[in-house]
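With one protein chain removed, the remaining protein chains of the complex are shown where they sit.
So that you can tell them apart, the chains are marked A and B in the order they are listed, and the count of residues begins at 1 in each.
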Amino acid sequence: MNYRVKNLMAKSVMQICLLFFVVFLAFPLVWMLSTSLKPNPEIYSRIPTLIPKEPTFDHFRAAFGQQDLLSGIYNSFKIGVLSSIVVLIITVPAAYALVRFQTVINKSVMAWILVSQLFPSILIIIPLFVLLRNLALTNSHIGIILVYTVWSVPFVLWMMRSYVKAIPIELEEAAFIDGCNRLQVLSKIVFPLLVPGIVASGLFAFVSAWNEFFFALVLLKTPKLTTLPVYLSRFTGSEGMTRLGPLAASCLVATIPTLVVFTFLQKGLVSGLMSGAVKQ
Amino acid sequence: MKRRSWLGQLGLVLPFLIPVVLFSVIPLLRGIYLGFTDYRFGFEMRFNGLENYRYMLTDSYFWSSFRVGAIWTIGTTLGQVVLGLGLAQLLNADLFGQRLARILVLVPWAMPPVIRGLMWNMVFLPDTSGPLNYLLMQAGMISQPINWLNSVAWALPSIILVGIWGGLPQSAIVLLAGLQTIPKELYEAASLDGAGVLGQFRYVTLPSLKPIITSIVSLRFMWNFNAFGLVWTLTQGGPGGRTRLPMLFAYEEGFRYGNAGYAAALGNVMVLVVSLLVVLYLRKELKESEA
Partner (left out) sequence: MSSRWSIRTGLLLALVLVLGLTSLGYAEPVTLRFVSLAWQEQSVAANLAIVEEWNKLNPDIQVEYVQGSWDSIHDYMVTSFETRDVPDIFHYESAQIIDFSQRGYLTDLSPLIPEEMKADIFDGAWQSVSNEEGQIFGIPFLWESLIVLYNKDILEEAGIELPTSDNPWTWDDLRRVAKELTKDFDGDGEIDQWGAAIPLRAPVNRIMNLTLGYGGGYFQKVDGKHQIRVGLAEKALLQIIMDMIYVDKTAYPGAVGLSGTAVLPAFYEGDYALIPGIGVWARQQIVENAPADFRWGVLPPIKGVSQAQGANPQTLSIPKDSKHAEEAMEFIKFFLTKENMAKLALGDWMFPTRESALALPEFQTDEAGWKVSSETVQHLVMGPWQDSPAYAEWKDRVATPVLQELFSNQITVEEAAQRMEEEGQRILRRYQ
């Protein structure tokens, strides 16, 4: 009885904490929604309102009035999805190889990860650009997908390494003893256990491509190829002035695809496959 | 056998090595080299050895930016990982509205940094039109509106809060994925041994998550140290350099003043200092796991 009461209390405390986190993290989305529906004088009013007094769809009309918003969302989506797929394809096997075979490659890869994460990326852009131009890959989606792929490889590799490490090697050895070959061990034991990690890393790769601004700004010169963050920056003017209404409306529209991706992928994060694999 | 595994590894690693060498290692080497030249945008480039580093020693602005960077990096990394671990636990527990929460907590991550900056600029508006000031004043916690982003006392804490907010979802998701890989049997066994919730956390969750926590701490540490876009939108390093992180400093040198060689030299020093710290941290972890 006592145990159940305690359990219930712990549950309610946790429930409240979760609520707090959700409010803290999602508040800006709510505020953005509210801003996108307010007429200008209300946005700049001295007493802020959460629920617009005179809601208007003008800002949405302005946001959708320009074709570019939708093409920006489309481009970002395409680039994000493709680059995260490429990242996973090249990185997951590499991560496994790096953990399970300790060789000289490991140390250089680790050193590279450190340097690539720490060196100011803005100083890399110029040599990178020259390189891409020589390969005729500037002003193209292929070029930027390559850049984003290489850009998220260090993180994905680093994380995948620790997910691989978290798999007890005994599981693999047991499977070998049971007569499985390496391919079977990989597909039946290792891969299912890695699914949540792969999903998390894929999400990361997608989001970092989706959000990236500077490379997209300088690499994609033709307006038709532009990605979303570059599109959104046009609502800011000189002296820190911003057209908040249309900006909030565009942002809200632009956040929806990502949320859909999240919804879709969150199942993968909670993988039911594992318990089965472990029991094997 | 040893030789075969080396080859096997190469086969698995090669598709990853080629683009990385081409599009990351080569530009990086070029960037590192730039740090030993006097290159200023538009002018001739000359190798000048350690001259940049000699100048750096007397550059008090740079050292004060390092100090700001240290506070910021530790503050945000701690916040992101500790709160992230808590949040991951909550998302993993069987709570009401869990599925929706798993999506909503990712909101900060789904917004491009430009937008994050603009949103928080609105939240932090210095007079009563800012929701934060308005709320706190309504609640009677402050009597005067606070100019969050432009006050000597509040600017750094304010951007640290935003930094934690921005990095929390990702840490939480990575840790949640880690929690998911822990076999339930381990908890059952611990429970049979009489471990309570805290005991299970201490003896099962933490040790199992250790490699993932180590990774996320070191990555977060590096990223936070290197943070740029968000802080630039919020404060541009002000007031009076109170939020001028090392990366902002390097950016100003390189892109605003065109001192590309010096900026690259700053980059080299940043790489050196922080990777030393990270290696030290990882080495300790490594030894612990061997013991």
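As a working rule, a contact is a pair of C-beta atoms (placed from the backbone, for glycine too) under 8 Å apart; a residue touches a chain by one contact, two chains touch by 3 or more.
Since this is a predicted model, take the numbers as computed values, not measurements.
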Check each of A:Asn7, A:Asn40, A:Gln102 or A:Ser187 against the chain that is not shown and name the one that touches it.
A:Asn40
For the chain left off this view, which of A:Phe60, A:Phe235 or A:Phe262 is in contact with it?
A:Phe235
For chain B, enumerate the residues touching the unshown chain of the complex.
40-43, 61, 114, 125-127, 129, 145, 147, 150-152, 237-241, 252, 255-258
Could you please point out the chain A residues that touch the chain left off the display?
40-41, 43-46, 62, 68, 122, 125-126, 129-130, 133, 138, 213-214, 217-218, 221-223, 233-241, 243
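One rule holds for everything that comes next: only the chains that are shown with their structure count from here on.
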Cα centroid separation, chain A vs chain B, in Å, comes to 15
So, in the complex, the side of chain A touching chain B is made of residues 10-11, 14-15, 17-18, 21-22, 24-29, 31-32, 35, 44-48, 50, 89-91, 93-94, 96-98, 101, 103, 105, 109, 112, 114-120, 122-124, 127-128, 131-132, 146-147, 149-150, 153, 155, 157-159, 161-163, 165-167, 193, 196-197, 199-200, 203-204, 207, 210-211, 213, 228-229, 232-233, 236, 242, 244, 247, 251, 254-255, 258-259, 262-263, 266, 269-271, 274-275, 278
Which of the residues in chain B end up touching chain A in this complex?
5-6, 8-10, 12-13, 15-17, 19-20, 22-28, 30-32, 34, 83, 86-87, 90-91, 93, 95-99, 101-116, 118-120, 122-123, 127-131, 134, 165, 168-170, 173-174, 176-178, 180-181, 183-185, 197, 208, 211-212, 214-216, 218-219, 222-223, 225-226, 228-229, 247, 250-251, 254-255, 260, 263-264, 266-268, 270-271, 274-275, 278-279
